[in-house]
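Here the structure is laid out as structure tokens; the discussion comes afterwards.
Of the protein chains in this complex, all but one are displayed in their positions.
Here is chain A:
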Amino acid sequence: MTLKPQQAEPLSRSRPAGRVGDKPRRARTGRRPGPVTLAVFIIPALVLFALFVLVPVGFAGYTSFFRWNGLGGLPNDFIGLDNFRTLLADEVFLGDLGRLALVVGLSIVVQLPLAFGLAMLLHQRFPGRAVFRLLFFVPYVLTEAVTAVLFGLIFSPRRGFADALLASVGVDASIGWLSDRSLVMFVIFGILTWKFFGFHMILYLAARQNIPDELYEAARVDGATGPQLFRHITIPLMGPTVRITVFLSVIGTVQLFDLVFVLTHGGPFHASETLAITMYEEGFGRNQIGYASALSIAMFLISLVFALGYQRLVLKRDLQGALTSTEGSKA
């Protein structure tokens, strides 16, 4: 997720020769590309982008002001902000927000520290660490929907693997992992952690490896102890990466769909529903296209407000060419 094109600038600042608009331009491009050449290079991407990104997103915004079942031409039953008013009183939607906050909170308190700890672990030199690093990233490589099918079987209500694991340590119970309303979100969070900690771990590991050893040596010469090194060198220098992973985690969680949809369809009784699942059910399940569009606009606004606020308040000084992806991670 990026906001300003200038963010990519610092890369090129150090090498003025490569920039257009600098002096060598006259010498270099005696023939600047004409409008036709420019058009040839720009049009494929622009058409694709306009047709399948801009138009749909704009259309979602437009439709969100109508009551519409998606059939027959364009929506014509204009209802102003009614969809949004309904939304704010919709218990499922408010529940989605609560569950979003829960997963984000748990991620920050459990998943990211776990990933951070493991990155510190893998930073140590010990035989086999490359293999561990390789293996810890495996869950992230797997398809979310397929992972969900696998965990659906593991947490199966008919004495699945999870129950058998418990039985092997003496707890003989058939637990409704995915059917217990108060349990299901925690099971889902566990699966999200399994799937995504490796991504954050790799980012932390890269950040840790970028801290020069000299800093630690110098501090040690000055008499700093291990915890002091960690507190005053490691933590501050990894700050930017930590802040980015929090950002990615939140943005990913707002869009959470595949894993939960395949696992529980948002059930039982909406207990694990996410914003995207509610939107899907309203739109494709109940043909409330106008209402579902309002929901998708709400999702967009939540991402946008969070992204802008977070960039202003938290990332301010970190964003030196750091572009962050919306696809990078969930939870």
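The rule we apply is simple: a contact is a pair of C-beta atoms (placed from the backbone, for glycine too) under 8 Å apart; a residue touches a chain by one contact, two chains touch by 3 or more; residues count from 1.
The rule we apply is simple: contacts and distances are computed from a predicted model.
Visitor: From the list "Ribulose bisphosphate carboxylase large chain", "Carbohydrate ABC transporter permease", "Phosphocarrier protein HPr" or "Ligase-associated DNA damage response exonuclease", give the UniProt name belonging to the chain omitted from this structure.
Guide: Per the UniProt record, that chain is "Carbohydrate ABC transporter permease".
Visitor: So one chain is hidden, and I want to know which residue out of A:38, A:94 or A:218 touches that hidden chain in the complete assembly.
Guide: A:38
Visitor: Give the residue, chosen from A:57, A:88 or A:101, that touches the chain omitted from the document.
Guide: A:57
Visitor: Could you tell which one of A:161, A:230 or A:269 touches the chain left off the display?
Guide: A:161
Visitor: Out of A:88, A:109, A:134 or A:171, which touches the unshown chain?
Guide: Missing-chain contact among the listed residues: A:134.
Visitor: Using the document's contact rule, name the residues of chain A that touch the chain not shown here.
Guide: 1-5, 7-8, 11-12, 15, 17-22, 24-25, 27-33, 37-38, 40-42, 44-46, 48-49, 51-53, 55-57, 59-60, 63, 70, 117-118, 121, 124, 126, 128-129, 132, 134-146, 148-154, 156, 159, 161, 164-165, 168, 194, 198-199, 202-203, 206, 241, 244-245, 248, 251, 254-255, 257-258, 261-262, 275-276, 279-280, 283-284, 289, 292-293, 296-297, 299-300, 303-304, 307, 321-329
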